[in-house]
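All protein chains but one are shown in place.
And then chain A:
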Amino acid sequence: MANKRSWIPYLLILPSVAFLALLFVVPLVQTIWLAVSENGAPSLANAQRMASDINFTRSVKNTFLLAIAVVPVQIAIALAMGTMVSKVGPGRETILWIWTIPLGISDLAAGLVWLSILQNTGYLNSVLFGLGIIEQRTGWLSYQTPIALFFAIAVAEIWRGTAIVMVIIVSGLNQVPKEFKEAAEIFGAGPRTRFLRITLPLIRPALQSALILRTVLAFEVFAVVYALGGRNFPVLVGEAYTWQNQNQNYGVAAVYAVLIMMISLAATLIYLRVIKVDPERLP
């Protein structure tokens, strides 16, 4: 009996492993080969082409800047939202439901929503102009206003991506036993200490998942940037898209894809190392 059971789990995960191998590993290997070959022979020509492109440095810089600016803000907002909602009794579900609305909107749609607000003839300009605060409708999304463009994209990203972080953090907060906090209160710990010494360490697994997920997504940011900034704000995925779709050079697009994957993997490894989770708390 014991012998029979030992292979059942493997059999059960076999379909998903086969599925992953077919639809993930095979394309992955193909992509890597496409990236490091030219005309069927190994070559670094594609990587050189990528590195010497005028938009390469800018796209790396922009992607990292955006990730650095967006992810901490999202985590902070999500923590604040999660803690706030944990104090709410009736109506909690409704509040959570409203907060997660951006999750249901596609990236591109979110970008277009913000475009309609921020472009020259958009709502924000119309309101400011109508109130007489500005004399002329101004553009914030052009190549001449890189800082405003960066802020616009960051705000749109934060608006769109915070909900998923919040969902993960709320589920983490739900698992924190009340007894711990009560015990701390009895020993005279203030709200700050309770948050830093009890809540934060106990939601570590949730924080870790949220950070990994959000950081990986931040490195893969594209649709919002494309809608708001177009060519003015190159990011890594956008460059991969342009090389593949417009320039029709699959090799360089593949190098970009591999680069994005390596950055994402590195970020994940760093999080796994830095935010250690006790083995017994793993699922």
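For this structure, a couple of remarks:
Following the convention adopted for this analysis, a residue touches a chain if its C-beta (ideal position, glycine included) is under 8 Å from a C-beta of that chain, and two chains touch if they have at least 3 such contacts; residues count from 1.
Everything that follows uses one rule, which is that contacts and distances are computed from a predicted model.
Within the choices "YciI family protein", "NADH:ubiquinone oxidoreductase subunit M", "TIGR02677 family protein" or "Extracellular solute-binding protein", the name that UniProt assigns to the complex's undisplayed chain is "Extracellular solute-binding protein".
Among A:I8, A:A41 or A:I54, only A:I54 touches the chain left out of the display.
Although one chain is not drawn, the whole complex shows that of A:T83, A:T100, A:S142 or A:S171 it is A:S142 that touches it.
Although one chain is not displayed, chain A still touches it through residues 54, 119-121, 136, 139, 141-145, 226, 229-232, 242, 244-249.
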